[in-house]
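First up is the structure itself, then whatever we jot down about it.
Missing here is one protein chain; the remaining ones are kept as they sit in the complex.
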Amino acid sequence: MDYMYGPGRNHLFVPGPVNIPEPVIRAMNRNNEDYRSPAIPALTKTLLEDVKKIFKTTSGTPFLIPTTGTGAWESALTNTLSPRDRIVSFLMGQFSLLWIDQQQRLNFNVDVIESEWGQGANLDALASKLAEDRGHTIKAICIVHNETATGVTNNLATVRRILDDLRHPALLLVDGVSSICALDFRMDEWGIDVALTGSQKALSLPTGIGLVCASPKALEASKSAKSVRVFFDWNDYLRFYKMGTYWPYTPSIQLLYGLRAALDLIFEEGLDNVIARHSRLGKATRLAVEAWGLKNCTQKEEWFSDTVTAVVIPANIDSSEIVRRAWNRYNLSLGLGLNKVAGKVFRIGHLGNLNELQLLGCLSGVEMILKDVGYPVKLGSGVAAASAYLQNSIPMIASRI
Amino acid sequence: MDYMYGPGRNHLFVPGPVNIPEPVIRAMNRNNEDYRSPAIPALTKTLLEDVKKIFKTTSGTPFLIPTTGTGAWESALTNTLSPRDRIVSFLMGQFSLLWIDQQQRLNFNVDVIESEWGQGANLDALASKLAEDRGHTIKAICIVHNETATGVTNNLATVRRILDDLRHPALLLVDGVSSICALDFRMDEWGIDVALTGSQKALSLPTGIGLVCASPKALEASKSAKSVRVFFDWNDYLRFYKMGTYWPYTPSIQLLYGLRAALDLIFEEGLDNVIARHSRLGKATRLAVEAWGLKNCTQKEEWFSDTVTAVVIPANIDSSEIVRRAWNRYNLSLGLGLNKVAGKVFRIGHLGNLNELQLLGCLSGVEMILKDVGYPVKLGSGVAAASAYLQNSIPMIASRI
Amino acid sequence: MDYMYGPGRNHLFVPGPVNIPEPVIRAMNRNNEDYRSPAIPALTKTLLEDVKKIFKTTSGTPFLIPTTGTGAWESALTNTLSPRDRIVSFLMGQFSLLWIDQQQRLNFNVDVIESEWGQGANLDALASKLAEDRGHTIKAICIVHNETATGVTNNLATVRRILDDLRHPALLLVDGVSSICALDFRMDEWGIDVALTGSQKALSLPTGIGLVCASPKALEASKSAKSVRVFFDWNDYLRFYKMGTYWPYTPSIQLLYGLRAALDLIFEEGLDNVIARHSRLGKATRLAVEAWGLKNCTQKEEWFSDTVTAVVIPANIDSSEIVRRAWNRYNLSLGLGLNKVAGKVFRIGHLGNLNELQLLGCLSGVEMILKDVGYPVKLGSGVAAASAYLQNSIPMIASRI
Partner (left out) sequence: MDYMYGPGRNHLFVPGPVNIPEPVIRAMNRNNEDYRSPAIPALTKTLLEDVKKIFKTTSGTPFLIPTTGTGAWESALTNTLSPRDRIVSFLMGQFSLLWIDQQQRLNFNVDVIESEWGQGANLDALASKLAEDRGHTIKAICIVHNETATGVTNNLATVRRILDDLRHPALLLVDGVSSICALDFRMDEWGIDVALTGSQKALSLPTGIGLVCASPKALEASKSAKSVRVFFDWNDYLRFYKMGTYWPYTPSIQLLYGLRAALDLIFEEGLDNVIARHSRLGKATRLAVEAWGLKNCTQKEEWFSDTVTAVVIPANIDSSEIVRRAWNRYNLSLGLGLNKVAGKVFRIGHLGNLNELQLLGCLSGVEMILKDVGYPVKLGSGVAAASAYLQNSIPMIASRI
């Protein structure tokens, strides 16, 4: 009935797709509906309004596109830019690399600012480049908020400050795939022009909605952007928004109801509490890694990610073997090292609808696996370090006090 | 808990999204999984193999793209054609119109062959055009197998014969959105180069998978096609197929398991039996329409569609009022007339996982609504005509004999 | 994946278990929970309060027993009576027969008042018997409100009037299995001492909760009732009610949440509207039966049941063959004739979460089956008669106006 069933729960600690809360699974457990009936627009209206809160924007316009993160990227780029436009993009890991690849294949003229994998975006280089660009030939800055391959979080407030200091008009396009709804993210305050994420990340839904939010400036840019686009064209959405029917083509009824439930849960917990929970889980994970005597792939504390931790393991061990054993023996799903860090790191995703005891179960599994593969870990050491911190910081569950 | 809940089952008779069978709803009722574990490729492998049976192809290569039918269209076009390529496209209703609009926005040079809405594709015009095209400037023929707006089914075997007779090398791209898995469809036999459908149509799943199948000739064409594409690029899929990991970006785990269940059900019933069932449902609907004294929007029997019937109603009645009452009073979802036939027709979708008694319930509802809006129908007349036919033609349920 | 799967929806028209609404299926789609956590008592408290509304009682005490209707019967009897107690019980069909069988096996001294199957309880005989019973040796009157085998509804108000007129103190125990939540039922107004139903009937849940409601007089009687009981003992519940933990043994978590959703739906529609809907469905069914030229097993209009119709078919046809064909060919589930009426009647259940078009689909199926088995029905005749009535009486769906 399942492929490769194992006893008990699967411990899902890849950085996406993530665990779906039961109330969301329930909400999606339904037959199709006519998306042209009055019910679906009524539902959609609430979603568009509430999704803005997740992006922390009041002036942005959200699009719920039936696609993945890769499609959301394409939507952000093709709606705001024209072929051969000059853009600046940061390379620091596999996902920023893939986005840059897409930018190039879409025929933009990409200035890549590369960092060592494990380091954050080189914002000094950005400042120089922008300072030199007196003619404002740079049309957009593309930055991944949280590089999922290395667990690096970039400082978007600084990016905005650099742009503001230089009064540079470039659009700021942000991949918030593994950040929005988990890390501190402020679309309006940080002057982000296009922000995007995927439903299967911190929103804790199945894959299938690319959530893209456009600032008024981005919408304005879309009027003159010459990139060819149809499926991803915001304009089709805007026409249907005006008509009040919302959908230029068929959405997933199940995901709309699922998104409603996901947002309800987030608001019930409180978005700030959700972010604080991710902060706790991130810190606990890093404390465990430290206790195991292992290195975090992320080189400086300022870039530490609260949604994913890439753990570097000694050269004599193949990190893929760790991921394989996690799956084969412990029903634990960990993330592989990708590309440059393949075999060198494994990744623990700690985002979405997750609590502390789930994480500690995962960490205890990692300890056993490390021992399995010959790394001399002291069993219990990571859990001890993490729980020493957590025991002091977990709040009471509001609905249960 | 629901938006605009009504007692009892919703009677879903729009031509998509359609009713999802319970076993498929069950199969999708699950948490996310790591799509990089060995389980998902193992599952995907079976899906790709079995989807080919639905298209009736052995030589084709299927792609399960996380998108809608509109995205599947885009995938078919951009992977096989280059900007300014000359293509021939048939206009006969709202969906062929939308596809042509997409073709033009993607910068193809489209020769539109228009038919009156309610008529099929003008294949004589195609023959002439191709005959004149001695230099083979026409790169592709784009045709909608079943125009969902008017209930018109085109004869693809004839299209192929015309191409063959003239030895014209144009690619044959077919929108099978409201036909595949419901109407007789033979990708290999009819020499179709790209065929596509959406999961929410006759496959009876939620929206979210654009199923696209490419012939070897289409794959060959994709190597030189210059249309810009990233998200929809087949090449990314082909690279991952080769690696055995299958997915260039995150698929919906739920839809993969749902597709598995949907295919299992189709094979259990037998694809030919599924098609015969649609034939029965289509004929029964047309007999009812006739008994009511109403006209089928489809002008000739050769074009009658077994998946959707567009019913023309007298000029003094607004067909939107019929659809509105169906929803407001009878918990019945019917399709609106679109564009040129707005207000003039309403549509009964009879595709997907549906049986005869469900259809008769719908028809009895339509009778009452017709009376509601002042059309002098004899209550029971349509049901009588339909059931006189059905009582003679419904087979025993194989698993229950 | 299923046993004997057929295409499309199963049309479930047995008089229980009945169709479960999608929101209720969703609500039950969950993992287990600790029933001793504060959440389950909090939920239970709302259920006990709201279940009373369904019974139309303010003074009654409800018990949600993990059992079936048969268990609910046993609970009603053993908690209020002592072995050898004299009771009066009405026999008019298979379910009243089974209850009487239980009463006898539980060692009560049962005065059976028998009616022909198809007639209601003989209340004149009751009046005589009670009038003669000056010494009040009769401890209880047991009556099935709606005999599911024959589709006979008894007049409980009259029963109460007879008891009151004679100032007879006998307890009034009522089987409301196929009536409560579908027919007019007034526990307090009609002075019912124990009323009971099962979750799988008009409440439209799975089997698993026997809902029993006891008047203050019944609770008082339970203090001296000497029948041996443990699992069914109300006293264990009352002790846990007092403690606020509610459950003497483990309830089904899923059914509790399901019952919450079921009650929410009923209150959203309005209990009186639910009852009116059943009245429409009952009348429509009877009009169809009449149009087919068939007889209702129920002999007089005063006993017509709005939840189940037993249709008598000519002696040359075996009604089991009708039920068999309904299942084998039409994916329609009808009720068999039972015991004395086996082979002679088939039953259409029209209770629970059901709407008019569902019923008309069923009726159109019955017409085809009648033809299949050689009964000379005019196809469409029953649907015509039913829909002529329904088209005038179906209200708009409140949430959709």
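In order of appearance the chains are A, B and C, and numbering begins at 1 in each one.
Just so it is clear, a residue touches a chain if its C-beta (ideal position, glycine included) is under 8 Å from a C-beta of that chain, and two chains touch if they have at least 3 such contacts.
Bear in mind that the values here come from a model prediction, so they are computed numbers and not experimental data.
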Which of C:54, C:87, C:106 or C:123 sits in contact with the chain that's absent?
-> C:106
Of the candidates C:70, C:155 or C:273, the residue in contact with the absent chain is C:70
Which one touches the absent chain: C:251, C:282 or C:380?
-> C:251
The one of C:238, C:336, C:373 or C:398 in touch with the missing chain is C:336
By the contact definition given up top, give the residues of chain A that touch the hidden chain.
-> 1-2, 4-9, 11, 19, 21-23, 26, 29, 261, 264-265, 268-269, 274, 277, 327-332, 353-362, 364-365, 367-368, 371-372, 378-381, 383-385, 387-388, 390-391, 394-397, 399-401
Sites on chain C contacted by the missing partner chain, in the whole complex | 2-4, 10, 12, 14, 16-20, 25, 28-40, 42-43, 66-71, 73-74, 83, 102, 105-107, 198, 200, 206-208, 227-233, 248-255, 327, 333, 335-336
Interface with the undisplayed chain - residues on chain B = 1, 22, 25-27, 29-31, 38, 400
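Everything below uses one rule, namely that only the chains that are shown with their structure count from here on.
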Centre-of-Cα separation between chain B and chain A, whole angstrom | 34
When you check chain B against every other chain, which residues touch at least two of them?
-> 2, 4, 19, 29, 327
